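Not every chain of the complex is shown here; the ones you see sit where they belong.
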């Protein structure tokens, strides 16, 4: 499979090789996974995606395991085969317990169920859930959230 | 909108009214939101969904705010208008900070981006991400995770 | 809303008006719904979609109500606001009972739930579910199914 073959390091353009070296250093690994090797055909995409991912997944208010679990949840909902595998492995490496994984899957399943129901019923959104917006006079929780 | 009008309590069948009363008691609220009032047309669905949701969202190894954030992540990926609004409101009510919300949205956005890339590239899954399965001899993290 | 304003009949090109007249005649109605009026900007699309829909929804081995219910199921899963509303109305007009609708929604919800779980778990497909395909020697149910 794959529409772009994962590249080996000596096949990459210098700009791509530089990003791959950054990923290895940041993660303390000897080799990167196939996603990066496939993206290495396109140095500008490789650079932008890595820089963005590094920023988004860096330490913040959320626990690193929680960040990986959120990544799994989105990847499962988007049905990304590769991402589900890679981020489930990452979450486990960062300490996700079997019990946390069971709770995560329970929520992914339940949310998909109620999402489908609400989308099929087209339930009107309750007024009290709306914040801001041109037709609401309610205060929003905070003017700044970053 | 809506394909089933949200019902008022005196229009509900007794089996539906009983579930609605349980929801009010469990949440300590005077009234339930439209999702439940629309589902009240179908008492068996209302009962099954409420019982499942109550079980899935009950205290466990994950923090209640994290549970709501996972729910938002799935609902955003599935693009459920109603669920995004209701669970963002719930997460805030349970203490999600503006900074946590910013990190959540960053992950939802970034994951959607790499999901799309991996799905467009059809990157082959690395061997080290696979556990179990008929073609893998690798040990899995745990035989039981619930 | 809308990226193409629903057209009134006197604004349509003759090729579009001809299709609109066919829809009215086929359905025995005085006016068509907004979907067709918006598509009327693009006579070739309008013609192709109407001809296809007429063929697909015409009497066959499946009951007309079942056909509409399948349409609702797909539209809910694809979260098409317009289509959920229009096909729920059609199904009701063709005789879908409240009990059938409750069972439909239960299946839409349950399938979305197990879909999400199987996609998150990446469960390997059992050999006995596979028919045909280059790696299977199993007979398929029938050489022709139309």
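Order of writing sets the labels: A, B and C. Residues in every chain begin at 1.
As a convention for this text, a contact is a pair of C-beta atoms (placed from the backbone, for glycine too) under 8 Å apart; a residue touches a chain by one contact, two chains touch by 3 or more.
What you are looking at is a predicted structure, and each value in this text was computed from that prediction instead of being measured.
**Student:** Copy number for the full complex, please, knowing 3 are shown in place.
**Tutor:** 6
In this text, only the chains that are shown with their structure count from here on.
**Student:** Please identify the chain lying most centrally, where each chain is represented by the average of its Cα atoms.
**Tutor:** B
**Student:** Taking the mean of the CA coordinates per chain, how far is chain B from chain C in Å?
**Tutor:** So the centre of chain B lies 27 Å away from the centre of chain C.
**Student:** When the C-alpha atoms of chain A and chain B are each averaged to a single point, how far apart are the two points in Å?
**Tutor:** A distance of 17 Å separates the two centres.
**Student:** Which whole number of Å gives the spacing of the CA centres of chain A and chain C?
**Tutor:** 32
**Student:** Could you check chain C for residues that touch two or more other chains and list them?
**Tutor:** Residues 79, 81, 84-85, 105, 109, 116 of chain C each touch two or more of the other chains.
**Student:** Flag every residue of chain C that touches chain A in the complex, lowest number first.
**Tutor:** My answer: residues 72, 76-77, 79, 81, 84-85, 105, 108-117, 119-122.
**Student:** Taking the touch rule as given, give the residues of chain C at its contact with chain B in the complex, in rising order.
**Tutor:** Listed in rising order, the residues of chain C that touch chain B are 79, 81, 84-85, 88, 98, 101-102, 105-106, 109, 116, 124.
**Student:** Applying the document's contact rule, which stretches of chain A touch chain B when the two form their complex?
**Tutor:** Those in contact with chain B are residues 1-4, 6, 33-35, 38-39, 45, 49, 52-53, 55-57, 60-62, 66-67, 69-71, 73-83, 85-89, 92, 97-104, 106-126, 128-130, 141-142, 144-146.
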